[in-house]
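Here the complex is missing a single protein chain, while all its other protein chains stay put.
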Amino acid sequence: MLYEGEGELLGWMDPDEARRWMARKPLELIDKRMPLSEAITRFARDGDYFALGGFGHVRVSMAAIYEMIRQRRRRMAIAAKTAVHDVDVLIASGVVDRVDCAYAFGHELRGLSPAGRRAVEGGRVRVVAEISNAGFQWRFKAAAMGLPWLPTRVMLGTDTLRRSSARVVEDPFTGRPICLIPACYPDFAVIHVHRCDKYGNAQIDGITIEDVELARAAKRLIITTEEIIPGEEIRRHPDRTAIPYFLVDAVCEVRYGCHPGNMPGLYYFDEEHIAEWLRMSRTDEGVEEYLDRYVYSVEGFEEYIQLIGGKEKMEYLRRLEMLQAELRAP
Amino acid sequence: MLYEGEGELLGWMDPDEARRWMARKPLELIDKRMPLSEAITRFARDGDYFALGGFGHVRVSMAAIYEMIRQRRRRMAIAAKTAVHDVDVLIASGVVDRVDCAYAFGHELRGLSPAGRRAVEGGRVRVVAEISNAGFQWRFKAAAMGLPWLPTRVMLGTDTLRRSSARVVEDPFTGRPICLIPACYPDFAVIHVHRCDKYGNAQIDGITIEDVELARAAKRLIITTEEIIPGEEIRRHPDRTAIPYFLVDAVCEVRYGCHPGNMPGLYYFDEEHIAEWLRMSRTDEGVEEYLDRYVYSVEGFEEYIQLIGGKEKMEYLRRLEMLQAELRAP
Amino acid sequence: MSYNPIELMACVASRLLRDARSVFVGTGLPMVAAVLAQRLHAPDLLIVFEAGGIGPQVPTVPISVGDSRTFHRAVMATSMDYVMSIAQLGFVEYGFLGAAQIDPYGNLNTTVIGPHERPRVRLPGSGGANDVGSLCWRTIILMRHERRRFVESLDFLTTPGYLTGPGARERVGLPADTGPYRVITQLAVLGFDEETKRMKLLSLHPGVSMEEVMENTGFELIIPEEVSTTQPPTEEELRLLRGEIDPAGIVIGRAS
Partner (left out) sequence: MSYNPIELMACVASRLLRDARSVFVGTGLPMVAAVLAQRLHAPDLLIVFEAGGIGPQVPTVPISVGDSRTFHRAVMATSMDYVMSIAQLGFVEYGFLGAAQIDPYGNLNTTVIGPHERPRVRLPGSGGANDVGSLCWRTIILMRHERRRFVESLDFLTTPGYLTGPGARERVGLPADTGPYRVITQLAVLGFDEETKRMKLLSLHPGVSMEEVMENTGFELIIPEEVSTTQPPTEEELRLLRGEIDPAGIVIGRAS
């Protein structure tokens, strides 16, 4: 071995141990529908290391995140693949205290995240390892393939490598150094999809990002879906299945479940709401106010959608997505 | 290194060399349509190491194979991923003299291949390396990922490993042996698809087998297609694109191009024709007769389709595929 | 009700498949056995094909492991990478294998008879066999019981059984706790001794003698004190096999 990263290795399992875990997943075609609150209660536990499907504000299960906050999960570690609003509210609400980081504390074009930054700079939250985006998805890919690691040519020569959990060896074919990225099996993952059947067979429209891999890597998998469709529909187009049922532990129907994010083909970003969060999260008091208003004082996601503007707002976001309306950038 | 397979390593390139090759591929959206004869003349050369998309008798570009035989290519080596009729006629006709073998010399349920076996047992054709099916597609996957190799847990402890080009090292994460499968970049590949546009953006219905990987691994790529569709259609459903245009060197429209194989959704196996080949190929004379009748004495694939039964036969095979006719098993 | 050896093998194989588990199937007999299991006692048995078909509702027996029947009304039609990856990850419990030669440890040869460079008989090679034998939890081997096939030493070790005995699979890096589970022939059902990992007789098919099995086995077989008789096919099994699963007799042959 030429080099060993100093980052904390979260989520790794020996491949034999991973095989034993996966072999216990039930293969029955059983109805896995349940309320999101039940899925979070059963499958998302204090102290867990978890990952969310999607990318940035796109196709991320915000409904599951709000539910975790509502249930006051604590001491969790997040796989911050490309985390923005998700990690920000999870940190601000005290759910997450460790970040395994490819990208976090930023809202892409919208700037940095005041709440997330405050927590890290104040020492309340620790970044336990750094990695790159490609590296993170290859961690899931390694897991999805039942491998201990995958080789890659990224990260070499940098502090990102030094703070990662990757290792460098001499490549026995080329004689040059190559970076081995350890597999990552999160305790659970939540992936938001366009549609799935009651067993969990899921379809995703557009880019799949790293979710085809993450679905196999997760030890427990919650699917939130815009819509539940008959199993017949799945079997009519089996080449459209992105996630097969036997990976899935819970199926939760949550329309608009990634608001204020973008659900490709259905609704675009709610920039007004994101801006509201970025504004309010400048202070701890603002964070509390936001969480009280949108999370703690509501029963569930449907009520939240009413609060952020209901049908009218979602219709505007749909028209925005379909390029039928102008973006009202705040 | 714990172990090094004795098999001949065909198709490997140093990843830096592979990068240089791929960087020279043109990225223009240019019309790549051409007659199959021209594509074979330009991109399939004597001595080349090549691979064919599909699996067994399924979605394999038989049209390209017959054209290679017609153009009397020689001294070629084939990546026999799961090769049946393809490798059999290519060996029998003298095109292929080396086989890089996961599966060959058999016709699955239909028994062994008389012609292919004769050639190997008689010493006219050499099997230069053994590998497993998963191993072969991971060789393409390694290439598709720009890596020198991929780790895997297959082949260990067997003569398949001994006769392969794989190597075994001690896994720096688990401390146990792990098998490294070298990348494979064939000189060219031919992949038969359901439809593509004139630039080469291709869609495949049903299972993709290993073609999404092979398409990226091939140094030159010929697409044969049942149908050419407008680029507009591709852009309407970009998540259906299995092969993007910039990997493709030639686009050849060849309806029924995988006869006597199965083109999922379009036509089923022509068991009568396969049986005819298996019967005739029992002797060298029979092989000559077959090739004369179906390859050398015809201009191209359309004429061949006439010979095997034309529209009527293809309509029967379509109905068979759609489960509207009974299989006439010979 | 009379039956032929292939029908018996199909029935024995199907009974081994537990419900709500997964199985890698090839064409032919394994396919027939898996569908029979689904119809009788394992409706939620998940059938997986190496070329990418997962959980199909096969309308007729597929001819190829990759043909359109293998993903007909499937749960997922994907790639070999996907399927082999989930097998490597431990999702596939059973795998069916055939072979030209088997040794006492369940190692298999499907590559060559004679020397590799210039074989007396060239066979297809591994195909997916090595993958199935490496990655599934339990493999079930279906083959003809003949002395030249049940050999002390293989001409070529294509697919790993227990290799050289206890712990050998783990030592070379294969997944833990995996290996051959049963060998089903036209004469008997065999398993593997827990301690030595050598092949062991489990049951004789009806009408088959111990001597017949030993005569057709080219190595020393472990014979336990009690050897049972294989349950013959039931009427229900035969009715399904002949009437619904393989009416054309492509795999099971025409009624014996």
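Every chain is named by a letter (A, B and C) in the order it is written, and numbering of its residues begins at 1.
Keep this in mind: a contact is a pair of C-beta atoms (placed from the backbone, for glycine too) under 8 Å apart; a residue touches a chain by one contact, two chains touch by 3 or more.
On a predicted model such as this, the values are computed, not experimentally measured, just so you know.
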item	value
Left-out chain, listing which of the shown chains it touches	A, B
Touching the absent chain when the full complex is considered, from A:Arg70, A:Arg98, A:Arg153 or A:Arg167	A:Arg153
Which of A:Arg75, A:Arg176, A:His237 or A:Lys311 contacts the chain that the document leaves out	A:Arg176
Chain not shown: contacting residue from B:Arg19, B:Arg279 or B:Arg328	B:Arg19
Contact residue for the chain not shown (choose from A:Leu10, A:Met62 or A:Ile209)	A:Ile209
Hidden partner interface residues of chain B, rising order	15-16, 18-23, 25-29, 143-147, 201, 212, 216, 234-236, 238-239, 241, 244-246
Positions on chain A where the hidden chain makes contact	54-59, 80, 82, 101-106, 108-110, 112, 116-117, 120-121, 123, 127, 130-135, 137-138, 141, 152-160, 163, 168, 171, 176-179, 206-210, 212-213, 262, 264-265, 268-269, 271, 321, 323, 327, 329
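The rule we apply is simple: only the chains that are shown with their structure count from here on.
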item	value
Chain-level touch network, classified as line, ring, star, complete or other	complete
Most central chain, Cα average position	B
Length of the line joining the C-alpha centres of chain A and chain C, rounded to whole Å	41
Inter-centroid spacing, chain C versus chain B (mean Cα positions, whole Å)	28
Contacts with 2+ other chains: residues of chain C	53, 71, 77-78, 87-88, 135, 175
Residues of chain B whose C-beta touches two or more other chains	152-153, 171, 178, 206-208
